[in-house]
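Only one protein chain is missing; all other protein chains are in place.
Letters are used for the chains, namely A, B and C, taken in the order the chains are written, and counting of residues starts over at 1 for each.
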Amino acid sequence: MRLIKKLVSMARRRSPWLFHLNTGGCNGCDIEFSACLAPRYDVEQAGILLVGSPRHADILCVTGPVTRGTRAALETIYAQMPEPKVVVALGNCPATCDVFAGSPAIEGPLDRILPVDVYVPGCPPRPHDLIKGVAQAVAILADQQPRDRRIIEGVNQ
Amino acid sequence: MDLEEIREHLGSMEVWVNKAKAWWLETPNLDVEKMARLMVDIGSRLVTVTASRVPEGEFRIIYHWDLQGQLLNFVTLTHQATLPSIMSISPVADWIEREIHDYFAVDFAGRKLPTLVLSEKDPPGIFSWNFLWKGKEGGHA
Amino acid sequence: MSFTIPIGPYHPALEEPCKVQVICEGEIVQDVSLSVKYNFRGVEWLAERRNYHQAIALVERVCGICSNVHALTFCNALEGLAGLTVPERAQYIRTIMVELERLTSHALWAGIAAEVMGFQTLFMTCFAMREQLMDLLETISGNRIHYGMNCIGGVTRDLANPEAVRITVRRVRQTVTDQLIPLFTEDKTIHARCSGIGQMTKEQAVAWGAVGPTARASGLTEDIRQTSPYAAYNQLEFKVPVETSGDVFARVVVRLLEMVESCHIVEQALDQIPPGPIHHGPIFVEIPRGEAVARAEAPRGELFYYVSSDGTDIPCRVKIRTPSFVNLPTVRLMMLQANLADVPLINASIDPCYSCTSR
Partner (left out) sequence: MSWEKVFFALLIFPGLLYAVPTAWLMLWLERKFRARMQGRIGPPFYQPFFDFVKLMAKRRVLRPSFDSIFMMGLPLVSVSAGLLALALLPISSDSRGFAGDLVLLVAFLEVPSLCSVLAGFASRSIFGQVGATREAILSITYNLPFLTAIVALAYSAQSLRLVDIAASPAGGVRALAVLTICLCLPVKLRINPFSVSNAEQEIYSGPATEFSGPQLAMWELAHGLEWVALTGLVVCLGLTFRTGTWIGDFAIYTSLSLVLVILLTILATGTARLKIQQAARFYWRWGMGLSLVALILGVFPDIERFIR
């Protein structure tokens, strides 16, 4: 049993699949995110894969300050991801709304809506920082028991 | 067609002003549809329409047209926050008018104005001073 | 049987949230409706509550891909309002920055378009080339995205190492002419995907007010850099590539040729750049009462700013008309009667930027 647990934890460390979600940001973080896939940073060597469906994902990477238009989609997509899952806030926007703070069209920051596990600051953060953030998320993922449902509901209220 | 001819054609008594590399014509009672038809006929391109608040509850609307690299700006005022729509003359105006409706609740007569940047259930006019979101105050910065 | 396929708001082919509702008869598109509300952040609303210097940082964040040209156009409008003359050297540095940004933007677009066609290898080639440009922009401005180079009356940083620019631009031009252009124009599978698809006629482009490469692929010749020059463009010589077929392939060709032309402009600007100050004088400039407009040719087409001031340090009204705002509605015309498999490609072919569109 312990061996299996160890194996699973090892597998989670080595195969994080990301789903990328732009909640109305300026694209800056999103391009840097794409740049991570490209030859210079090539995150696939660490087993990181960008997937197209939230049902396949382990890590939710959120960019943008969560606008009114994207909030519902954000919640749906979070619910669609199977446990265990980790949320990474990429850039300043999901952390603080950055320059958009105070706008009536913004619902964020992200931690009002979802439990955020890792913050990656920067406007936009460099690819190195993004990878570092994902590495932190992976460490959480590897040791994580499925999250208590009540906590999530508490945050949503 | 030069600027003076355009002015005479529109029946405006005002004069063209050159400010910051662009021509401006202020006509409070501009016939918007006539202007649009004229500008389309002479091969001009509608760049955009700008709306801004004026204190009396009306809105100042500027039609920006590009005529062979020159920028012509027709300034006019709304009447009871309404202007005729020029979407049927220049289809570019479709999204532009919808956006202005979302921002200021300015009505463009003669067309439907589905929301562009707001959700369907939101009331239009988020840029108006006294606008409040349901449950969230929007009047402060 | 007709059915509705929602593409988005989150979709692997889109960097940003956008909803394209496609009504299909089999796999043939009957109608399309676009929803762009997802990126609405109220930038214009915020700009009316920030002072001019904060507003520069704000308008840079309208779009992360063409951020520099946003700040430049905003500053141009303010300089027009205040009647400032910007020093020559600053004008040249602005030109170089804008063209480098155009190169990164087009490289990004080429990569995304290749990805949408399922050609991952070409995506990697484009991004590897783009990385060199990012390095260059980082050495000039200290940042990979959102350069913060523009301020009212000039630029914030001098061009310390022009040789680095020259070397990178030469290398990029080589990649574009030797790899990207042959790959995009000669590969059989790409040709099969792009030719004759997503057509827009010149008349439609005029009526719907399309701008930039999208319009130039349909035979319009308008380019703000030539028709109403800003920065140092009136002292530079360059061609504006125009295609007449109006399909996806034409838009690909126009953008690729524009990249070569951008390299040419940067090299010319490096040859001609005069020594001198990079800033007009005081950092905090008083903006008088009045209104002004400014236009610039952003990577996606004509960018328009309207600023009105009441003499305080906070603008009265800032209006931003981005190129994608007028290009996006034309997507509907291009998609009618197209194949479902072509919808993402047609959408990508105009290089849409939703964060610009709804701001």
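Please note the rule applied: a contact is a pair of C-beta atoms (placed from the backbone, for glycine too) under 8 Å apart; a residue touches a chain by one contact, two chains touch by 3 or more.
The model shown is predicted, which means the values in this text are computed figures rather than measured ones.
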{"item": "Neighbouring displayed chains - absent chain, whole complex", "value": "A, C"}
{"item": "Touching the absent chain when the full complex is considered, from C:S2, C:N51, C:Q120 or C:N161", "value": "C:Q120"}
{"item": "Sole contact to the chain not displayed, among C:L34, C:I190 or C:L328", "value": "C:I190"}
{"item": "Residues from subunit A at the interface with the omitted partner, ascending", "value": "7-8, 10-12, 14-15, 38-39, 42, 44-45, 47, 51-53, 55-56, 58, 80, 82-84, 146"}
{"item": "Positions on subunit C where the hidden chain makes contact", "value": "3, 5-6, 11-13, 27, 114-122, 124-125, 128, 187, 189-190, 192-193, 339-344"}
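Quick note on the criterion: only the chains that are shown with their structure count from here on.
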{"item": "Whole-Å gap separating subunit A and subunit B, where each centre is the average of the chain's CA atoms", "value": "41"}
{"item": "Where subunit B and subunit C are represented by their mean Cα positions, the distance between them in whole Å", "value": "25"}
{"item": "Chain centre separation (subunit A, subunit C; CA means) in Å", "value": "28"}
{"item": "Subunit B, residues touching no fewer than two other chains", "value": "117-119, 126, 141"}
{"item": "Subunit A, residues touching no fewer than two other chains", "value": "68-69, 102, 104-105"}
{"item": "Parts of subunit C lying in touch with subunit B, wherever the complex brings them together", "value": "36-37, 40, 42, 44-46, 49-50, 77, 80-81, 206-209, 222, 226-228, 290-295, 302, 304, 306, 308, 316-317, 319, 321, 325-326, 328-329, 358-359"}
{"item": "Footprint of subunit A on subunit C - complex, ascending", "value": "9-12, 15-17, 37-43, 45-46, 49, 54, 57-58, 61-65, 67, 108, 111, 123-124, 127-128, 130-131, 134, 144-146, 353, 355"}
{"item": "Subunit A residues touching subunit C - in the complex, by the definition given at the top", "value": "21-32, 34-35, 37-40, 52, 54, 65, 67-70, 73, 77, 98-100, 102-106, 123-124, 126"}
